[in-house]
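One structure is given below, represented as structure tokens, and several questions about it will come after.
Every protein chain except one is present and positioned as in the full complex.
Chain naming follows the written order as A, B and C, and within any one chain the residues start at number 1.
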Amino acid sequence: MCRWLAYIGEPLRPSTIVLDATHSIVAQSLDSPLGAETVNGDGFGFGWYASGAAATAEPALFHSIEPAWNDQNLRELTRAIESPLFFTHVRAAAGPPIQQTNCHPFRYENWMFMHNGAISGWRDLKRDLTLAIDPGLYPNVLGTTDSEVLFHLALTLGLQDDPIAAVGRAIRMVETVGHEHDVRFPWQGTVAVSDGSTLWAFRYSSQGRTRSLFHSTDIPTLREMYPDQARLAAFGDHARVVVSEPLNDLPGVFVEVPESTAVVLDADGYRHESFLGA
Amino acid sequence: MCRWLAYIGEPLRPSTIVLDATHSIVAQSLDSPLGAETVNGDGFGFGWYASGAAATAEPALFHSIEPAWNDQNLRELTRAIESPLFFTHVRAAAGPPIQQTNCHPFRYENWMFMHNGAISGWRDLKRDLTLAIDPGLYPNVLGTTDSEVLFHLALTLGLQDDPIAAVGRAIRMVETVGHEHDVRFPWQGTVAVSDGSTLWAFRYSSQGRTRSLFHSTDIPTLREMYPDQARLAAFGDHARVVVSEPLNDLPGVFVEVPESTAVVLDADGYRHESFLGA
Amino acid sequence: MCRWLAYIGEPLRPSTIVLDATHSIVAQSLDSPLGAETVNGDGFGFGWYASGAAATAEPALFHSIEPAWNDQNLRELTRAIESPLFFTHVRAAAGPPIQQTNCHPFRYENWMFMHNGAISGWRDLKRDLTLAIDPGLYPNVLGTTDSEVLFHLALTLGLQDDPIAAVGRAIRMVETVGHEHDVRFPWQGTVAVSDGSTLWAFRYSSQGRTRSLFHSTDIPTLREMYPDQARLAAFGDHARVVVSEPLNDLPGVFVEVPESTAVVLDADGYRHESFLGA
Partner (left out) sequence: MCRWLAYIGEPLRPSTIVLDATHSIVAQSLDSPLGAETVNGDGFGFGWYASGAAATAEPALFHSIEPAWNDQNLRELTRAIESPLFFTHVRAAAGPPIQQTNCHPFRYENWMFMHNGAISGWRDLKRDLTLAIDPGLYPNVLGTTDSEVLFHLALTLGLQDDPIAAVGRAIRMVETVGHEHDVRFPWQGTVAVSDGSTLWAFRYSSQGRTRSLFHSTDIPTLREMYPDQARLAAFGDHARVVVSEPLNDLPGVFVEVPESTAVVLDADGYRHESFLGA
């Protein structure tokens, strides 16, 4: 339903990949070759952990209801900061209104979350799932998307202690409630979560046919593969992205994340594990 | 927290009172002498029952997050239609975000609703009150305001059968839940409701110090009082408004609605009754 | 660069063709099969001459910077009015900013104008063409598009007296100024103009390869061609549209307007003549 990008690594001017890549996330907002929808023009969001003197534990968020492709503020902002960890999300709304509170990423304290996909039968499941949110967290739900409810279910179920287990529990709860309402495949989607140090990404759907997800190959390997690619000089050795679809067409740069997989990216690099598998 | 205007009577070009009165509702958006807030610039809404060939049972809504005072679309629209019953609302947000789904009036089938005031302690009461909405109506709550929840509580409690009783029950429920959360004066506000034929307005607060509310004197009387007022020619004999504050400074044109009162305006004219009084 | 629709005929609820057709203009905003751009999501406009008691000589305008496909206000408005003559335009911006003043249609007194196409080399030609506008009209230019300048050139050159001649003169001026700046093919586009009674449409480009333009077949003929098409009951015998591309896939309903052609639609029906031809 949407397209997203998450970066972790050396502090980077976000425009480098948000604007300047062949299939940058802004280009994908207008034309997304692998997307369930070609156009992702129903608003966007950009969230970043500041670096340098402006750093705080809490990420900053920029949300807009305009299409990303012609948004001047996004261009200005992503060229004027650096960040070691940022999320960008372009939205194709599947129902809930176009408003800033429905733009990803969402935030809770130092945590940031975004999602591409949907809870099937959301209109019927919304009440039960919303009630399952910890009453102390309930007032923090500001919008009306299924994605934000999933985030708060994960927070309710232990996201801050064990992100992979908690996102798994939240999705299982969606599936349980969905099955009670005769929804056959309740969950669909890819998710990115961060606490400011580690980036987790998830690919899973009840049907086993999940929206696309890719991670980038490590930069030292790419330098060997493409010694003439001047563009690689923009990236540090630890730079990594996880994206809904490749940002360029160079073979080997982007590797598909398998179905039912949880990805972990941190100072130790990339690893993944089976997630909600059979 | 806001200012509103409701009109019932002969079909009228809404601009006549939305734009052209001395203290029109648009003028009040920038400067509201009697308002709890002087500025009501956090979006606005206009809802109308169409007349003539375009008439339908359901009212049409125009919602905007821009301040009303410089909104060009509102000017254009209210000059190009006629309506026998319309609502206008300018918002001063007391918390919930500035987004179209938080703009009044709200609609359910042929019913239209708007509110000036607040539920005190909304952040703490929201969950319990939202749960009290009929689960079949719950998916129709599109925004995050206390006002929209009150509307759906009233629908849950019989608005379509007995509006005065149902609004009373909904407010009593707010008071009960509020007192359980140690909120001393949970409800504050004036409300307008219509089914397309009759206009009901309510003034009540738990503390007995409710936001201002006025109704206009009947037009034949005003013609006698002000025989030289050319402006009165714009109105039919059955034209009436209920407003948060007077639209002009002429003595006798606007009469304050007493505390704890329900107003009824229909083809038979104006009447009122005690509402939630001691 | 854009897609547009113009209707003339018996008063019609605009939603009938703006929203409800197979390839309605709103559907074209997201996916335009024949468009120079597939996506026309950079705002939209709707202008209409009111009918019935609300009628005035001047058309009313509704402009929005949001994509049309998810705009709730456009849905509400086009379902709640009737109009005998209206324009709708969805924009794919080729440079000038996304703002309401750059949304078509434009208005001058009782005249309404919209355009799909572009002046090539606009950045270089803008100053000379803007200076050619009558100084008395110059302050009415509110936005920064080439289209609005063309409209004011046509007004300067006699639009109100002889629309076909004046639009021709304005385009010739664009070509002259363009050639002075070494622009080979300065003008591209289709234009719609109305004074509230007659609808003129133009298809012409300096290169002779103009954006697509179609007009509908007359309704009595369509009723004979498609006796089982229930949808035709929505239209009066004099209903006609001119559109950038067909609103449905039924053979014979939409007829292409030839290159270098001016179309006239009024109470006498459809006719066309050669326009700026060799």
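Everything below uses one rule, namely that contacts are C-beta pairs under 8 Å (C-beta built on N, C-alpha and C of every residue); 3 or more make two chains touch, one makes a residue touch a chain.
Here the structure is a predicted model, which means the values were calculated and not measured.
Touched by the hidden chain within the whole complex are the displayed chains A, B, C. Check C:135, C:227 or C:251 against the missing chain and you find that the one touching it is C:135. Touching the missing chain, out of A:34, A:61 or A:264, is residue A:61. Summary of contacts with the chain left out: across A:50, A:173 or A:242, the touching residue is A:50. Considering the full assembly, C:144 is the residue among C:38, C:110, C:144 or C:198 that touches the omitted chain.
Where subunit C meets the omitted chain, the residues involved are 97, 99-101, 123-124, 126-127, 131, 135, 138-139, 142-144.
Across the interface with the omitted chain, subunit B contributes residues 30-31, 38-39, 41-42, 65-67, 69-70, 72, 93, 97-98.
Of the residues in subunit A, those that touch the hidden partner chain are 11, 13, 48, 50-54, 56, 60-64, 72-73, 76-77, 79-82, 100.
FYI, only the chains that are shown with their structure count from here on.
Where touching is counted per the definition, the chains common to subunit B and subunit C are A. Simply put, subunit A must spin 180° to overlay its Cα atoms on subunit C, rounded in steps of 5. Between subunit A and subunit B, the centres computed from C-alpha atoms are 41 Å apart. Residue numbers of subunit C whose C-beta contacts span two or more other chains: 72.
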